[in-house]
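All protein chains of the complex are present and in place, except for one that has been dropped.
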Amino acid sequence: MALPPTRYGLPFNITRASHLELYVADLDRSLRFYTEVIGLSITQREDSVAWLRGMEESCHHCLVLRASSQAPACPFIGFRVFSDEELERLAEQLDASGLASAWVDAPFQGRTLRVSDPGGVPLEFCARMPVQPRLLTRLHLYRGGGALRLDHLQLHVPDVGALTSFYTDLGFRISEYVTADGEELIAVFLQRKGNPHDIVLFAGPGPRLHHVAFTTADISRLTLACDVAGELGYGAQVERGPGRHGPGHALYVYMRDPDGHRVELFTTHYQTLDIDDEPVRWDPREPEFGMPWGLPAQRSWHVEASPFVGVAVTGSAAAGGPLVLEEFLSGGNSA
Amino acid sequence: MALPPTRYGLPFNITRASHLELYVADLDRSLRFYTEVIGLSITQREDSVAWLRGMEESCHHCLVLRASSQAPACPFIGFRVFSDEELERLAEQLDASGLASAWVDAPFQGRTLRVSDPGGVPLEFCARMPVQPRLLTRLHLYRGGGALRLDHLQLHVPDVGALTSFYTDLGFRISEYVTADGEELIAVFLQRKGNPHDIVLFAGPGPRLHHVAFTTADISRLTLACDVAGELGYGAQVERGPGRHGPGHALYVYMRDPDGHRVELFTTHYQTLDIDDEPVRWDPREPEFGMPWGLPAQRSWHVEASPFVGVAVTGSAAAGGPLVLEEFLSGGNSA
Amino acid sequence: MALPPTRYGLPFNITRASHLELYVADLDRSLRFYTEVIGLSITQREDSVAWLRGMEESCHHCLVLRASSQAPACPFIGFRVFSDEELERLAEQLDASGLASAWVDAPFQGRTLRVSDPGGVPLEFCARMPVQPRLLTRLHLYRGGGALRLDHLQLHVPDVGALTSFYTDLGFRISEYVTADGEELIAVFLQRKGNPHDIVLFAGPGPRLHHVAFTTADISRLTLACDVAGELGYGAQVERGPGRHGPGHALYVYMRDPDGHRVELFTTHYQTLDIDDEPVRWDPREPEFGMPWGLPAQRSWHVEASPFVGVAVTGSAAAGGPLVLEEFLSGGNSA
Partner (left out) sequence: MALPPTRYGLPFNITRASHLELYVADLDRSLRFYTEVIGLSITQREDSVAWLRGMEESCHHCLVLRASSQAPACPFIGFRVFSDEELERLAEQLDASGLASAWVDAPFQGRTLRVSDPGGVPLEFCARMPVQPRLLTRLHLYRGGGALRLDHLQLHVPDVGALTSFYTDLGFRISEYVTADGEELIAVFLQRKGNPHDIVLFAGPGPRLHHVAFTTADISRLTLACDVAGELGYGAQVERGPGRHGPGHALYVYMRDPDGHRVELFTTHYQTLDIDDEPVRWDPREPEFGMPWGLPAQRSWHVEASPFVGVAVTGSAAAGGPLVLEEFLSGGNSA
């Protein structure tokens, strides 16, 4: 399996995975979870929508929660481009590649570009948001996991290889990937901001949003999120971990929010800025992959994910993907 | 179900659970696990036996590992009595109650009394050991979990109620216990040293040693033990946790040593010294019992334990005990 | 210098240092400090008095704050005796020794005995308080340092040796002490509950209350207390630390409350329950004494302390005591 090359020297600089919106059934219920357990801060709230940010973030929002009578879903995931000028050039490249992008009005954001990636994932790009005070040292205001910032987004997609090329064409670098000898890509970790991932693609029925990940300061804060989850009635929603990742190496825990959207809290992992850093390959049959130690994930972790609004899910679990992966990940432990 | 009263004003003071011996197949292999992963320190080693202590302990040993071609088992568990004079009076009370105690020579211990409790558990009592330097602030020497001291011993026994009376007659106080309405005791937590447990009795085929527990400084050290376990090839032996206990409230992790003996590392829990502190009852059907949050224990945690050397195990799992408990503990998660 | 022997076999059991009262100028201001920075919980509040307890404590209070127009001072420090019967026998022994004890009505306490120790320190003893739910795992309610329980009280007294005999006669054991060769005792650490100290006596003008110490879970919580102190305007009141103690070995920080009363937060130290544990001697000229690493305390730490209500302070700094000690403690660093 050949990895696609990363294109350097592009006329635009996508700096990072930056934000997303989620549809939720009960906004108050969701805000309680995201502020008390995960530890995000509310920048602004209206009747049926709220904008939240991490405790270290100066941006207006990394998470938009919108009350909706629809089933829980994700309308889009978002990235930052460095400047509005570069945003124009990104639009030109997307149009040239035959993807129809459109400028939209997005509250509390500068000029905003929407496009669906070749796998149907609705993406949003912008360069600017109104600047907010960082709450990093307002420790008096920290709650639960004290989420610091949005770090990455993980997707289930039916064809990892095809979609990987789209992202490397936009300048994303592959930090790590999972594949058995001579086989298809099972997963690929793509990054722009200099740590291992901004967007992660895993093989599985999709496109679906598997999880959004926020950084937390250390294992003490991560454990506090679990304890508060247990105390506030979300104990059963601690779905995987605490444990140590193989790829990325961070300490993590996964929880489901009240609508079933999945959130990861994890400690920061390593810096990868040098041209020397070649993609790291993981063999899914190595025991260290997925789980150097600890209890296997609940089965739901492998098969459930949030759909994107209005985007059909293709690729059946029976045809491979996550179930195959589950087998790799869990060894005999979860049988 | 009526709890037996605690007898005050006894002429002897059992101060704490203090030590135990384990038979192991390969002493070097076991020492690697107990020093590198758990973080005990070796006080003395001979060809086929080693004496270890925790990093804060001034006693000569809390754990004796003895190479043996027998199946892995525990020859005895031990307690400290405050003085040699009180030890004499304990011997008198045991003899008066019809239990045959005997004075034995135990290396690196003062006068030592052996007796089997009414359930057949081999016990050892002594007042003195050669004093060693505490290594508490020799942080340079800490390894893995940095185990600080032996805290408690947990047993599986067929009749919790009967054995509880024996221990309360020796002055142990019940800190917490588990029972459904009007039913038999499922578990009882007994203490002498002023925190919730020195010896814990759980209903199940026995007598068997379920685990020995060592304290660790905090969740950072506890996680380090897991990470080193994973790195040194013991990742699959992390059997339960990290998680938060219901009874006792501590953060914990359980691991199996290379012979299958079970070790718990946990952060220190609460002080209980006042006469006001009445035993806390847990209903096994409450969700907070066993697991306020997190993944269920592996099945082995519920059913496997170390036999005592030469002591027959009675009480079948089918007759109740641990399997009933497992049902309570795990909800539907581990099915 | 000969240490006084500890009397065993007493007809009463003083279990621990348990509570104290402090006069404060502005109750609201003090409650903000003790709840938000130190992390105690308010059990009960009336107009001019509040009762607080630590997050793990089941007792009604460990700290009573009383609004007073007098200068900040401490009316008494308190200990628990195991039972009301033992409390009677303690009264008898105190009376026999010529100290006039008196039964007083103390709100939210059982029978309560007051006496002044031979150095003039007002003491209170009781066996019972109304039991409260432990908040140990209500992590959602933790604030700042998340103080778990009162651990010990430290005094400045003009004659350490004389007062030490009084406490060892009550069954206190000496865990550690400070003295130069053939010289007077500079400090003595006395304990009943099985860790190094319940009451600490340091040479200096007195009697004065140097500090009350509360345990905190770990260095993360201890640092959080500092951060919240800084954020809420108490940054300059972080008077010593964070650092590592010589005697006792714990990680610590000292803060001054809004009235200047001194509070220590520290991580739990070692267990000392065995008769083998002989008092540990520190030479004040050893560099590890006081400060194995880190910045010297501010000068105020050495010379300031809270007076006891209505008790004259004797012994001048010029005559020795704290200034001599300061020299030992600080090396040349704070000059």
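Which chain is which? They are A, B and C, in the order written, and residues in each are numbered from 1.
Following the convention adopted for this analysis, contacts are C-beta pairs under 8 Å (C-beta built on N, C-alpha and C of every residue); 3 or more make two chains touch, one makes a residue touch a chain.
If you're wondering where the values come from, they're calculated on a predicted model, not measured in any experiment.
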{"item": "Contact residue for the chain not shown (choose from A:143, A:156, A:269 or A:302)", "value": "A:269"}
{"item": "Touching the absent chain when the full complex is considered, from C:4, C:110, C:230 or C:279", "value": "C:230"}
{"item": "From B:227, B:257 or B:277, residue that would touch the chain that is not displayed", "value": "B:227"}
{"item": "Residue in contact with the excluded chain [from A:113, A:153, A:178 or A:217]", "value": "A:217"}
{"item": "For chain A, the residues touching the chain missing from this view", "value": "8, 15-16, 56, 58-59, 80, 82-83, 127-129, 131, 134, 136-137, 148-149, 193-194, 217-220, 244, 249, 267-278, 292"}
{"item": "Interface residues of chain C (partner: the chain not displayed)", "value": "218-220, 223, 226-227, 229-231, 234-236, 238, 240-244, 251, 287-288, 291-295, 298, 331, 333"}
{"item": "Contact footprint on chain B, counting only the chain that is left out", "value": "36, 137-140, 144, 218, 220-221, 224, 227-228, 230-232"}
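Just so it is clear, only the chains that are shown with their structure count from here on.
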{"item": "Turn needed to bring chain B onto chain C - CA fit, degrees, nearest 5", "value": "180"}
{"item": "Same-residue or different-residue interface between chain A and chain B, half as cut-off", "value": "same"}
{"item": "Chain centroid nearest the full-protein CA centroid", "value": "B"}
{"item": "Distance between the centres, which are taken as Cα means, of chain C and chain A, whole angstrom", "value": "50"}
{"item": "Centre distance in Å when chain B and chain C are each reduced to the mean of their C-alpha atoms", "value": "33"}
{"item": "Chain A and chain B, separation of their C-alpha mean positions in angstrom", "value": "43"}
{"item": "Residue numbers of chain B (touch at least two other chains)", "value": "218-220, 244, 292"}
